[in-house]
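To start, I am sharing the structure in question, which I have written as structure tokens.
Missing here: one protein chain of the complex. Every other protein chain is in place.
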Amino acid sequence: MIHKFVSTTEEAMAGIPDGATILLAGFGAGTPEHLLKGLIAQGAKDLTLVVNAGGRDDGPIAELLATERIRKIVCSFVRPASVAARLFTAGKLELEIVPQGTLAERIRAGGAGIQAFYTPTAADTLLAEGRETRVINGRNCLLEYPILGDVALIDAWQADRWGNLTHKDSARNFNPIMAMAAKLTIVQTAHVVELGDLPPANIHTPGVFVQRVLHVPAQ
Amino acid sequence: MIHKFVSTTEEAMAGIPDGATILLAGFGAGTPEHLLKGLIAQGAKDLTLVVNAGGRDDGPIAELLATERIRKIVCSFVRPASVAARLFTAGKLELEIVPQGTLAERIRAGGAGIQAFYTPTAADTLLAEGRETRVINGRNCLLEYPILGDVALIDAWQADRWGNLTHKDSARNFNPIMAMAAKLTIVQTAHVVELGDLPPANIHTPGVFVQRVLHVPAQ
Amino acid sequence: MSDTPFKPLDRNGIAARIARDIPEGWFVNLGIGIPTGVSDFVPEDREVIFHAENGVIGIGPAPSPENVNPHLVNAGVTPITLRTGGAFVHHADSFAIARGGHLDLCVLGAFEVAENGDIANWARSPNEPVKQVGGAMDLAVGAQRLWVAMEHNTKGNGESRIRRVCSYPLTAKGVVRRVYTDLAVLEVTPEGFVVLDMIPGLTFETLQARTEAPLRRMPG
Partner (left out) sequence: MSDTPFKPLDRNGIAARIARDIPEGWFVNLGIGIPTGVSDFVPEDREVIFHAENGVIGIGPAPSPENVNPHLVNAGVTPITLRTGGAFVHHADSFAIARGGHLDLCVLGAFEVAENGDIANWARSPNEPVKQVGGAMDLAVGAQRLWVAMEHNTKGNGESRIRRVCSYPLTAKGVVRRVYTDLAVLEVTPEGFVVLDMIPGLTFETLQARTEAPLRRMPG
């Protein structure tokens, strides 16, 4: 029997190596905060973190950054008043700023086996400096490469033992595409359901993209 | 009030010009056969048809081809014993053969604003002859361009007045991505539902991709 | 010809002015700042569908404090509601909507707009250590129409934000169609800015005096 549930946070986070690239889902809602705390406890270092927002001064992302175990953040923005901004200014953190849609598309490309793509987004901006561009149908386009994770940390509303997931409302955001783009996709789910309880037409993230599921009841 | 329903097949098919590119969804299931017959009756000619399978010797695709109003087919395969194969051999039809996954991805790229992408699929084959390739991370890749339609013909199971759709089982196939990739997306739906009847988390094709909906009850 | 007294629009006034020009049936993304307020001024009986980058189609009115749903926020991470007929999609699908040309309109705030339609709204200097791009670059190049909502002049020294050439780093080149300020509505045309509308009491000459880029009157 396929059975992707794990019983403890330690088991969920086991084996994340130093130097790993971690995809962290969430956008206001849908952040797997329990797993993020698990990552802080797990201790892997020299990590690259791919996340939409480089964070604020509070919350678990700030806590993780404060450990100085993140070598680099790939994100669409960083608030000037944040742990990330301070670490970056102090030379303790690399920063790769990616437009939010390009970030989502690069992650989706990673999951879908696309090796590179051209987009007009950011082609005529500072972010294109020194990079490869090409005019296609009269539009200047920037060449973008896929983002792949060693690990994805994912939030779900429901999960079954095959790892099929649903996400609640706008908590879906980066969760399905980050699950696609990582070798080891670890999920925290608010609810556990029986195989077959999720209607086949309405599974938001199929289990094929999921390796481990931890039940973390909503508080 | 937004109201995308039309009352007649003529109204659904109105204004399709000669020379249009038509995206036709379906893969065994999910082919909008009523609209396809409507296209035959509508009379536009010099059309490019984008469809997974170039068809067999029967059914509405064969009927449409037999009108000789299709200038070109873009598809992943054509049976040797088919109207398409005979027209092609007679020099009356252009044929562009695209691997099925690349076809789906090119359509999705069209809908998503991606201007071109690199894929390893078909890079070392006859289909790559004379085309641009590039080695990325040690893999030979082929440059592929998006497919955009003037019109998409779409099958749905349920639709509301905003054009939100669901598709039944494997009848989903090309329907959501072709709806994204066309300027004028015309839908035939088996069922009409009230706005709000479709759960927001389980809409397979959002109405933003849909222009016209015709109710064609399943027979 | 001297000015009669005029009263610049406040931020809500700009938002309301924009709302007037959005017809029923449009699919619209509203940026953070002044644009977010636009939806409050679209009458309920005019169906306009609002999109948020984080995968929300059909944003409804703000919830009352006791009805906040922690799983439902907009691109500014503010609690929202979903309107009947709305839908949720994931982030890549949401940006496929924005980048694939499926938005009839996007309204963004900006620091500056140039007469060729360039927009600068994400950084005040190329040397800023930390960048805040978000989804603005995607929206700016992807939407069918880009309108900008901003104050006509800077708060400090009253410099014009309506420029011949942007002085700040660009968000995108040649994409702005129209600018709504506290003083006027300007259309970006191949011949530069054309004044579509001015607030009551303001003369063309005064508006031009407050504007670095040359302005043209509406033809006819």
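A few notes on this one:
A, B and C label the chains in the order they appear, each numbered from 1.
Convention: a contact is a pair of C-beta atoms (placed from the backbone, for glycine too) under 8 Å apart; a residue touches a chain by one contact, two chains touch by 3 or more.
Bear in mind that the values here come from a model prediction, so they are computed numbers and not experimental data.
Taking the full assembly into account, the omitted chain touches A, B. For the options B:Glu10, B:Asp46, B:Glu94 or B:Asp124, the residue in contact with the chain missing from this view is B:Asp124. The missing chain, though absent from the display, is touched by one residue of A:Pro80, A:Gly196 or A:Pro217; that residue is A:Gly196. Of the listed residues B:Gly30, B:Pro60 or B:Gly113, the one in contact with the hidden chain in the full complex is B:Gly30.
Interface note: of B:Thr67, B:Thr89 or B:Asn137, the residue touching the hidden chain in the full complex is B:Thr89.
Within the complete assembly, residues 1-2, 108, 110-114, 160-162, 164, 180, 195-196, 198, 200-201, 203, 206-209 of subunit A touch the chain that is not shown. Taking the whole complex into account, subunit B touches the unshown chain at residues 27-30, 52, 76-80, 84-85, 88-89, 95, 97-102, 104-105, 107-108, 119-127, 140, 157, 168-177, 204.
In the analysis below, only the chains that are shown with their structure count from here on.
If you take subunit B and subunit C together, the chains in touch with both are A. Comparing mean CA positions across the assembly, the chain most remote from subunit C is B.
Between the Cα centres of subunit B and subunit C there is a gap of 35 Å. Rounded to whole angstrom, the centroid-to-centroid distance between subunit A and subunit C, based on C-alpha atoms, equals 30 Å. For this pair, subunit A with subunit B, the centres built from the Cα atoms lie 32 Å apart.
The residues of subunit C that reach two or more other chains are 82, 88-89, 92, 95, 99, 142, listed in rising order. Subunit B has residues 112-114, 200-201 in contact with two or more other chains.
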